[in-house]
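Structure, as structure tokens:
The complex is shown incomplete by one protein chain, all other protein chains being positioned as in the whole.
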Amino acid sequence: MRDVVGLALIFGGLFFVLVSALGLVRFPDFYTRSHALGKSDTLGTILVLGGLAVYGGLTLSSLKLLLILIFVGLGNPTATHALTRAALRSRHEIWSRREGGKKE
Amino acid sequence: MIHRYQGVVVELVSRAVVPAIQVFALYIITHGHYSPGGGFQGGALLAASILLLRFTQGRKESYRRFPPGAGFALAALGLLIFLLVGLASVARGGSFLDYAYLPWPWASPETLRYYGILVVEAGIALTVWGTLVVVFDQVGTRTRDV
Amino acid sequence: MTALLLGVALVIALLTVVPVFRIVAGPTIYDRVLGVGLMGTNAILLLVLVGYIYDRIDMFVDLAVAYAILNFVGVVVVAKYLERRGET
Partner (left out) sequence: MRHRNWVSLGVQTALLFAFWLVLSGRYEPRFLIVGALSVALVLLLNRDIFVLHTVPESGGGHWAVLALGWRWLLYVAWLLYDIAVANIQVASLVLHPRMPIDPVLLRFSVSWRRGATQVLLANSITLTPGTVTVDLRDGEYTVHTLAPRLAQPLVSGEVQKRVASVLGEEAGHAPAVTWIGSVGALEQ
């Protein structure tokens, strides 16, 4: 039972890691790509680490996995924010459909 | 290069994360012979936490917490600890860093080895910590006006 | 079970090619740093998975914590540097 739940979480996480990789390729500009790190990759990491913690059972290592999970959940959005902020401060323009933008 | 970061997000998250990083670094230092790591890695993590503060708190705040000269002092202190422990065993007829010969006769060799390694790791960590911060400060102030 | 985890680890290792592509192709410096950040989180996952595969999770999880910390510090510091450069 625990194995099944853990595996389901791991594969769910794998899907989102895949989505973030795809997003990094397909999105047209930096700001849209940052959504891949800020969201998809964070959730993917949380799911995979959570799945591994469930799979491992209640051990010290699983608790440490939860610590990494909290750290990534706090650090990833902050890093994304720091980067997008730096880009905005440097007047990096956003891609917009209305202005018929071309993929960078 | 080091100016007050106006972004409250990065500043507050760093403030929350830095104590945790330092506790983790101390864990790495003190559990060096049971898990990966040891003095060098722990010292590098301590230096990373100071760099994070340097970048997110601005020069004035950050220099008050960790003055530029403190890096030299820490590095020297670490080296001194390392040499003292090493030479203490030489003085009692052992070889350099032979913990069993430390001048603490009522402790068993087992205990001596544990505390000897602990103190030496702490010395290495202090040296690495101080040196890395000094290197960063030098590079940072050199390139600031370029 | 180990075989499944090995498969997951292989897929993540293959996916790491994508951030590398972003780091090489750019086009802006921000894209490159973003690629580094994404590669970092993938590396954390790989470390933990390898720990389970080799049954040395107690050791690899410490490495993963250290890597997570350094990844965060690295991206924030580079972002801060880029911000200063951009403001002038």
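Just so it is clear, A, B and C label the chains in written order, and each chain counts residues from 1 on its own.
The rule we apply is simple: a residue touches a chain if its C-beta (ideal position, glycine included) is under 8 Å from a C-beta of that chain, and two chains touch if they have at least 3 such contacts.
Since the model is a prediction, treat every value here as computed from it, not as a measurement.
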Residues of chain A in contact with the chain not shown: 15-16, 19, 22-23, 26-29, 31-32, 34-36, 38-40, 42-43, 46, 60, 63-64, 67, 73-74, 77-78, 80-81, 84-85, 87-89, 91-99
Residues from chain B at the interface with the omitted partner, ascending: 6-9, 11-13, 15-16, 18-20, 22-24, 26-27, 30-31, 34, 53, 57, 65, 114, 118
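In this text, only the chains that are shown with their structure count from here on.
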Touch-based graph of the chains, sorted into line, ring, star, complete or other: complete
Inter-chain centre distance, chain B versus chain C - centres from mean C-alpha coordinates, in Å: 26
Touching two or more other chains - residues of chain A: 71, 75, 78, 82, 85
Where chain B touches two or more other chains, by residue: 10, 17
List of chain B residues in touch with chain C within their complex: 1, 3, 5, 10, 14, 17, 21, 24, 28, 35-37, 41, 45, 48-49, 51-52, 55-56
Chain A residues within the chain B interface of the complex: 71, 74-75, 78, 81-82, 85
Contact set on chain B toward chain A in their complex: 7, 9-10, 13, 16-17, 20
